[in-house]
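The block underneath contains the structure these notes are about, expressed in structure tokens.
Just one protein chain is left out here, and the rest sit where they should.
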Amino acid sequence: MDYLLTEEQVMLRDLCREITVEKIIPVAGELDKSEKFPWDVVKVMAESDIFGVYIDEKYGGMGGGLMELCIAIEEFSRGCAGIALAFSATALGTDPIILFGNEEQKEKYLPDIASGKKLAAFGITEPAAGSDASAMQTTAKKDDDHYILNGTKHFITNGGDAEIYTIVAMTNKSKGARGASIFIVEKDTPGFTFGKKEDKMGIRGSSTRELIFTDCKVPKENLIGREGQGFIIAMRTFDMSRPGIGAQALGIAQGSLDVAVKYAKERKQFGKPISSFQGIQFMLADMATQIEAARALVYASARQIDAGAKNLAKDSAMAKMFASDTAMKVSTDAVQILGGYGYMHEYPAEKFMRDAKITQIYEGTNQIQRNIIALNLIKETSK
Amino acid sequence: MNIIVSIKQVPDTTQVRIDPETNTLIREGVESIINPFDMYAIEEGVRLKEKHGGKTIAITMGPPQAEAALKEAISMGCDEGYLISDRAFAGSDTLATGYTLAMAVKKIKDFDIILCGKQASDGDTAQVGPGIATQLDIPQVTYVKKIEDIKDKVATVERMTEEGFEIVKTSLPCLLTVVKEINEPRIPSLKGRMKAKKAIIPTWKAIDLDVDEVRLGLTGSPTWVSKIFTPPPRPKGKIFEGEPEDTTTQLTDLLKDRLV
Partner (left out) sequence: MSIKIITDKCTGCTLCVKICPFGAITMVSKKAVIDLDQCTLCGACVDSCKFDAIELKRDSSKTPNLEDYKGIWIFGEQKKGVIQSVVYELLGKAQDLAKKLNTKVCCVVLGHNMKNNLKELIHRGADKVYVVDAPELENFLDEPYTKVLVNLLRKYRPEIFLCGATFIGRSLVSRVAVKLHTGLTADCTGLDIDEKEKFLLQTRPAFGGNIMATILSKNHRPQMATVRHKVFKEADVDTTRKGEVIEETVSKTLLTSRTKLLDIVEEVTSTVNIAEADIIVSGGRGMKSPENFEILEELAKVLGGAVGASRAAVDSDWIPYSHQVGQTGKTVCPKIYIACGISGQIQHLVGMQSADIIIAINQDSSAPIFTVANYGIIGDLFKVVPLLTAKFKKALNQ
């Protein structure tokens, strides 16, 4: 389907596709096994100006928006959603600075992120605070020119490999959600250490670690926005990032379909390619249609945000939820079409299926997304 | 340091098919690409500029649509591109092509190194690079797999041979033809692509170059193609399928006499 991309967006898509075909797909299987961080690919992305697509030209970026970000994430995820995370999780970690950072913070951090010199990560989840972010235990105590951070974040994508972290911590626990604040923490800050690297089901080409803060002294200039704004900033960040997860899911779904179609045309049974059987044809037709519907939703929500729409929560939740459910379904069907081969590590279908699962879980489980959609729906209709 | 990269647009040989009726090349629908070997020359030219300063200029001789090859070279980091294109150049063999390109280089004037791919994938002659060098009367090193060092107007390079390589020193200006081993061409960056899109490529016609007209195109080409034909297809092979024990015995029996 023609989504009427601009000439620049087509150029970006072609570039990302080239990187995916030449640099990501050849190493995806290997990194899935070894769980090594894709530094070689990161270097290529950086040299290709990809890390700056959504960052203002003033800070060395390419001046694009969420739509550009989604195009890049989708293309990379079509090759490997794990490798794509080095890029997309950096965007997530950068969003709080772009949205609420002051000029000094933007000037200090954005150019290095735009050039790909430094990766970023976002830290909110804790062992006891997943969907319920208000149960957060990490604290930040003001001490003269500094805040002292204590606590543990876990399941943090890019943790340990990123240089710049945006961390949510409680500055006033008694205020609950209104007592949270966001800080920029640099990697080599004393008192900031990393836990073990998680051994995951999918997206194994990405790194996921614990962040441990022990009397970690962060300069007060590193507070983003004001004290107590943390939760609002986090929610705004998620509103922005959900279409990105949608795009990642879209890439996984498309990658699975690519594999399934190719296989169905090559694989012969009963003397004919299996693509000539209606049972397979119907599956492929459904997969393709579901992907297109998801793409329409993801692109529409990204474009709406770029156009400056308010009240983003419902639409971006829909995009994330629908695209990730589609990815799970399509990648499962792709394994089914490949049959026994689909179940083997030697073929890429099962990897897409493992990678797809996380998109229904992180940055708000799809159950939380449905909550958001329903609550907003009810609110809208009761006006 | 100024570098000139001489490139050629070629049909993607992986897509070329033969019309079995007429025995001619089917070129319709075949994409044009930069000669794969020239990609290494462009990359090396851009790397040299990044290391030593100066600029990298891409030139190509070809039809108007060869402009796309120069734009791609610019997207990879070349600073300028010049298209040498005129009906008068049509039918040039390697002698006339080398002459024409050499005259274009003379027009650019200021250069230290000319880089070419070792050969073009359509003609496979490997003659145009040395042709340019000879017409310009500058030294050449062919099949370069590494540029070790450039200083004080002297380049030290490694030249591939059948048995390994030679280390050769050459004075500048010079012409180098490069092999695949020399580098890995970059994927053009977003900024590079945008720059290429906006780039204006001047076209140089015969009249813009200080050329002797009898040395151009068909008249300037000593070689004539008298016949083109498709090589006879290989006879259909004998394919064995089954237990490796049996298939290998069958093959060994068939080949035994030819191995001695």
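So that you can tell them apart, the chains are marked A and B in the order they are listed, and the count of residues begins at 1 in each.
The rule is short, and it goes like this: contacts are C-beta pairs under 8 Å (C-beta built on N, C-alpha and C of every residue); 3 or more make two chains touch, one makes a residue touch a chain.
Computed from a predicted model, the values in this text were never measured in an experiment.
S.K.: If you put the missing chain back into the full complex, which of the shown chains would it touch?
M.R.: B
S.K.: If the hidden chain were put back, which of B:I57, B:M160, B:I187 or B:I201 would touch it?
M.R.: Checking the options B:I57, B:M160, B:I187 or B:I201, the one contacting the hidden chain is B:M160.
S.K.: Could you list which residues of chain B touch the chain missing from the display?
M.R.: 11, 13-14, 16-18, 25, 36-37, 93-95, 98, 121-127, 129-131, 133-135, 137-143, 156, 158-171, 174, 180-181, 212, 214-215, 219-231, 234-235, 237-242, 244-245, 247-249, 251-252, 254-256, 258-260
Methods note: only the chains that are shown with their structure count from here on.
S.K.: Return the distance between the CA-based centres of chain A and chain B, expressed in whole Å.
M.R.: The mean C-alpha positions of chain A and chain B differ by 42 Å.
S.K.: Quick check: in the complex, which residue numbers of chain A touch chain B?
M.R.: 7-8, 11-12, 15, 18-19, 22-23, 44, 47-50, 53, 62
S.K.: Given the complex with chain A, which residues does chain B contribute to the contact?
M.R.: 186-191, 193-194, 197
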